[in-house]
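Note that one protein chain of the assembly has been removed; the remaining protein chains are unaltered in position.
Chain naming follows the written order as A, B and C, and within any one chain the residues start at number 1.
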Amino acid sequence: MARITAGVGSSHVPLLGVAVDQGKTEDDYFGPIFQGYEWTKRWEEEQKPDVVILVFNDHATAFDMKIVPTFAIGCGERYKPADEGWGPRPVPDVEGHADLAWHIAQSLILDEFDMTIINEMDVDHGLTVPMSMMFGTPDRWPVKVIPFAVNVVTYPVPTGNRCWAIGEAIRRAVESFPEDLNVQIWGTGGMSHQLQGPRAGLLNREWDNQFMDALIGDSDAARRIPHIEYLRETGSEGIEMVMWLIMRGALGKETRCLHRHYHIPCSNTAIGHLVLEPVETG
Amino acid sequence: MARITAGVGSSHVPLLGVAVDQGKTEDDYFGPIFQGYEWTKRWEEEQKPDVVILVFNDHATAFDMKIVPTFAIGCGERYKPADEGWGPRPVPDVEGHADLAWHIAQSLILDEFDMTIINEMDVDHGLTVPMSMMFGTPDRWPVKVIPFAVNVVTYPVPTGNRCWAIGEAIRRAVESFPEDLNVQIWGTGGMSHQLQGPRAGLLNREWDNQFMDALIGDSDAARRIPHIEYLRETGSEGIEMVMWLIMRGALGKETRCLHRHYHIPCSNTAIGHLVLEPVETG
Amino acid sequence: MTSDAGPTPDIHEYLAQLEDIPGTRIYTAARARRGYHINQFAMSLMTEDNRARFRADERAYLDEWPIDEAAKQALLRRDYNALLDLGGNIYFLSKLFSTDGISFAEAVSTMTDMSFPEYRDMMLRGGRSALGNRSIKGGY
Partner (left out) sequence: MTSDAGPTPDIHEYLAQLEDIPGTRIYTAARARRGYHINQFAMSLMTEDNRARFRADERAYLDEWPIDEAAKQALLRRDYNALLDLGGNIYFLSKLFSTDGISFAEAVSTMTDMSFPEYRDMMLRGGRSALGNRSIKGGY
């Protein structure tokens, strides 16, 4: 039986990809950020997950305004890094896990989530930057990936409660897949940042850390945080944190924190990073 | 306030479009079918709805296998008839109602339905055939249309219960739109038909009529019919009837039947047609 | 109608049921994956330009697609039952028989054991009965 063994939360700032691609990860600016991921890189090497369900948002890359799915799951065999305006990142293609992805897609629809199935798309920094943070610069990514794209651009984005609930449903779906697979789920995006308007540059260390606190342990209070609170407290793009709730929902009733890191700033953004494991309860 | 004043169920067999486009609606084969729609055509002329929410399925036309949304709502200004392999039908473009469509889309997402928003698509016989049946051959359609596309091609399609529930949510959304609009909702597709394999040509007059019975009155039993029952009893493409449940769900607790018609066959398909109005209950 | 069916079955049971219908290929993930390029090829026939190119040289047009030889042969033969087995879906394949200028009913009849006139007569007489056609295992 497949099982979700851990959850990872992480920012996915495009500048981190630039730092990796240009070999600047140890300089004064980026050093403190990448050092926070060193523990996780070693841990991933030990864990050797077979599959990562990678919750991210497309930043006007694969989806333009012609079609805007709320929840889209990648059921394809392979995804290429997208050209976001300066050429594609020089990272390996991402290999899918079509068997598990289709199983999850089918299970979620029966479970009354209104999924959009995707078979072909290019993936942007939202997906490739976390890969670089966790796995560095291999010739080939050491895991298969199920891209799980959430609309957090056009309003309304899905409620926190709906995100948490679909995480719970993903857990049920993974546990009903017969093959023995070590599956992780990553929630990416955030933390506080605002990329637009005169209020740009807003960061909120205190709120971000309260949010990370809320994902550890057995409280599900975070699923009820309204959108307006993310926006007021953490900037317009802080709303990306709803994607962490999908990861948290998929870990079950209670979690334990294995690693935690927070740094301000990277470009316009607060970098947060959290590694959780499910606590098995009775 | 906008309100849903009536619901229409109707098959959307492509051959009916051919009959209209080639002026054969009064011949021996098609006459009995089109006569069943005469009452409804006159009624629509009297009712003069402002907007029709037209629940239909795309038959591998706007959506190929690259992207398969479960529920997609058209928020655009205008839609062209599609070329399904023999050139586009010679019918007017379909005018959207972007204000109401976006309002419904936004409301449904807040209400935890995982909508896909569509701004550009061509519409196939699933949408244009019911328009021809209800409105004949005008130079311009007399209503605005919100296309509401449901995946009934790739399995699993949404459960009957989910279809009914999104109908209920559409009703709430329409009623919170401030403009005074007369809105109808149409559920299209079906009735019994199987277009594939050695079992092709299956029809089931008895089951189809039980299904129509089940949409009249105050029972909600039809929302619990499992997919396998549609498939066994009404053929593989009979599953399209789940789209009638969205219409029925949007009419509230109780309905009254204004008109009903059933005819076998049209091409491979049983033609069913039902006009319902909501019964206002205290 | 079994109007108070229990809770939704799990996905394995659900998919198993779909395989229990005589003479029927439900378009599940397994078929959608297998027939991906057959179906995408068929979709390409939605423009007159592509239909003309296909008609001019069917084989050359098919060779532009990553479709295996068995499927290409089935497409050239218009063997729709074989194409269903290979993951083709009838709504996608309808772009092919529309390109051929034959009606939905005629194309559908080729998948049965009847000629088109026989099939048409069956439909005029009320269609195929569900009786005995509902379940392979159950035989009802």
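Convention: a residue touches a chain if its C-beta (ideal position, glycine included) is under 8 Å from a C-beta of that chain, and two chains touch if they have at least 3 such contacts.
These numbers come from a predicted model, not from an experiment.
Considering the complete complex, the chain that is not shown touches A, B. Annotation: of A:K80, A:R172, A:R232 or A:H259, A:R232 touches the absent chain (contact as defined above). Checked against the hidden chain, the listed residues A:G23, A:G85 or A:P178 yield one contact partner: A:G85. Interface note: of A:Y37, A:W102, A:W164 or A:W207, the residue touching the hidden chain in the full complex is A:W207. Along subunit A, the points of touch with the absent chain fall at residues 14-15, 59-61, 64-65, 82-87, 153-156, 159, 192, 194-205, 207, 210-211, 214, 219, 221-222, 224-229, 231-234, 236-237, 264-265, 267-268, 270.
Residues 75, 98, 102-103, 105-107, 110-111, 119, 173, 176 of subunit B touch the missing chain (whole complex, contact as defined above).
To be clear about the criterion, only the chains that are shown with their structure count from here on.
Of all chains shown, the one whose average CA position lies nearest the global CA mean is B.
Averaged Cα coordinates give subunit A a centre that lies 38 Å from the centre of subunit B. For subunit A, the set of residues touching two or more other chains reads 106, 110, 119.
Residue positions of subunit C with contacts to 2 or more other chains are 8, 11, 14-15, 28-29, 36.
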